[in-house]
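Quick one: the structure is below, questions incoming.
One chain of protein is taken out of this complex; the other chains stay put.
Up next is subunit A:
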Amino acid sequence: MGITRTPTSLTQSSATRGGIGESTLRPDGTLKVTGEFAYSSDLWHEDMLWGYTLRSTVAHAAIVSIDTSEALATSGVYAVLTYDDLPTEVKHYGLEIRDTPVLAHGKVRHHGEPVALVAADHPETARRAAAKIRVEYDALPVITDEASATAPDAVLVHEGRDDHHIGHVPHPNIVHRQPIVRGDADRAAERADVVVSGEYVFGMQDQAFLGPESGLAVPAEDGGVDLYVATQWLHSDLRQIAPVLGLPERKVRMTLSGVGGAFGGREDLSMQIHGCLLALRTGKPVKIVYNRFESFFGHVHRHPARLWYEHGATRNGKLTHVRCRIVLDGGAYASASPAVVGNAASLSIGPYVVEDVDIEALALYTNNPPCGAMRGFGAVQACFAYEAQMDKVAAELGMDPVEFRQVNAMEQGTVMPTGQTVDSPAPVAELLRRVKSRPLPPERQWETTEGADVRALPGGLSNTTHGEGVVRGVGYAVGIKNVGFSEGFDDYSTARVRMQVINGEPVATVHTAMAEVGQGGVTVHAQIARSELGVTQVTIQPADTQVGSAGSTSASRQTYMTGGAVKNTCEAVREKVLDLGRRRFGSYHPAWATAELLLEGGKVVTDGGEALADIADVLEDDVVDLELEFRHRPTQAFDLRTGQGNGHVQYSFAAHRAVVEVDTELGLVKVVELACAQDVGKALNPLSVVGQIQGGTTQGLGVAVMEEIVVDPKTALVRNPSFTDYLIPTILDTPTIPVDVLELADEHAPYGLRGIGEAPTLSSTPAVLAAIRQATGLELNRTPVRPEHLTGS
């Protein structure tokens, strides 16, 4: 258990202290360690009521009747709402397709679907009143997989679809389908000396953010509502909430409260509309806080998937072709499924050069829990499968698996299956070299002078082995993830920056709607403002809907996009400040007119380093205040038949090496070390960058060996909605995670940076699986791996 430190090789260049490239500390750190930071579940308002959601106990059924009379008559209950109480004709919401009922109407489509709402003066009163609501269900056949979804007589999960995907899907129980055809896979297969195929299964993972879904809705005097909530994208919520309430968007004022993690699970709405409905109905503030059981039903999960792959290669190790088919289970509602399909298809072959491909990805509508965004979506499932295939092909060829990957690794200039040329650094071979060249942890690393340290062995404190039956394995994987919103989406962020003199000192104020979910965006915004404006004092205003959209805190995009917006607006503010300076002082020094001018250390300086004036003197009583939008370069939709199109903005790469010890008798796995190398373009905050990589790596470890939402295949009921039965890695399960950071600039991106949040979640899982395969010699075509898969019993 060695020590991992933030890499010291990272450059730290900033003329102004606390600027970009420095590991400045979080501005919210002190509040978070004292317990004063206000998360959405901590909010309190005088006279507030507690909301509770009654959810379906069955997965697919017609609703025959709902009787709320006994619940309404309960002392302490202020309101009970069902579908019939919704105030407008807009009764559905959704990220892209508005297919999700605010409250169930006519039928329920998955276990845990919201059916009714209660507001009461105590959370327990609300819960007990909800238990008195009588819902009569009439069971419908349950759609749980591709066979049952696309059978000729299959019940339709959604009848009368009119969304823009229905025209091109082969069956109404398929949300979206994306083929990609490039070259001629059939002809290329004739050149192959070895052909390897496999079928893989990826289990349903939960984001398991620790701060439960929660928020406070406060009715306002103007008939509107103030909503304080934890989310990933305030303006996307707003667009979905306001029409259901029958309010103009300006009367739904949203403020981000403290967010206890997200990882994609807060991209869809949870309690937002419900809380507002109850607040507007009762005229009182309403707080809703899910407990962990409800949280498992309160947000979408990572799509489980079945993946079929065929890889061919020549004897000298060159890939000839890839054929694959990826079937994602989207569950009962669309959520982010179309985008997940696009990612899975376009990134399906991984970071390799293959000219001839035949690819298909699709997402099903079923009665399983809805699935949508989770860190790395679409790319995570594909990476698990294509990396297993790469090991298989290497074994068939008798080649070293890392060397085989390096022989086929993409690089700058490689053309993707979509026809898009990768036009920034793609150091795939180098990342693999770096993780491979690290020294391995010592053999029998559990041995100490006082005997075996069971904490370092499979089984841990259960004390199941002192090394007997324990076999080591080492595995490698590498992955590719897109950064930002793709496929022609108008992806933009807004930043408002104000500069003025306060108490004789220039101060920058940054206002965005960016959801800080823990990633450290607030830290980075302050660093950018310091670097661009030469100030030491930066105020980060709370995120709300009084400023333009910042887009989503997802898709590894926020430092690129809202960071880019802050940079962009700061540059415009700087020009205004310099204009002021030229007007006030231009006649005193020719450099005002001739030199490149910067703001540094509180002064206007020339690019030669000569100070011309104090910023405070330039500004005097003037306030420079600008709000501007920032866009990344446009992308294109993928052709619906061929999958061709410049669909992505930027790519992100990470590689892992996993070292595991497996107790082959009991089927227990101890991951000893999980080393990562990642290209980040430019580390704006090295400490935070390493923290993101380690966190993403650990979520990948979780779905390799323990995390899975188990859904009964017959009833579609969720069997393990708790932290007792859905296990996420503890500090004892998590190994040392040494991180090696590359900084190869992407000239198209602000500061050359690369979105980093998701890539480490991709290759972590297949690296662990590869290591377990090496230790056991087993094929292991599904994740997570459970003890019975290793012992065969």
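Things worth noting here:
As a convention for this text, a contact is a pair of C-beta atoms (placed from the backbone, for glycine too) under 8 Å apart; a residue touches a chain by one contact, two chains touch by 3 or more; residues count from 1.
One rule holds in what follows: contacts and distances are computed from a predicted model.
Of the candidates "NADH-quinone oxidoreductase subunit J", "Xanthine dehydrogenase, iron-sulfur subunit", "Acyl-coenzyme A thioesterase THEM4" or "Glutamyl-tRNA(Gln) amidotransferase subunit A", the chain left out of this view carries the UniProt protein name "Xanthine dehydrogenase, iron-sulfur subunit". Considering the full assembly, A:Glu124 is the residue among A:Glu124, A:Glu199 or A:Glu779 that touches the omitted chain.
When the omitted chain is restored, the residue from A:Ser23, A:Thr715 or A:Thr791 that touches it is A:Ser23.
Looking at A:Ala313, A:Val517 or A:Val538, the residue that reaches the missing chain in the full complex is A:Val517.
Only one of A:Thr34, A:Thr449 or A:Thr594 touches the chain withheld from this view, namely A:Thr34. Against the chain not displayed here, subunit A makes contact via residues 1, 3-6, 23, 25-26, 28-30, 32-39, 41-42, 44, 122, 124, 207-212, 258-263, 289, 291-293, 453, 455-456, 461, 517-520, 687-688, 690-691, 694-699, 722-724, 728, 730-732, 734, 736-737.
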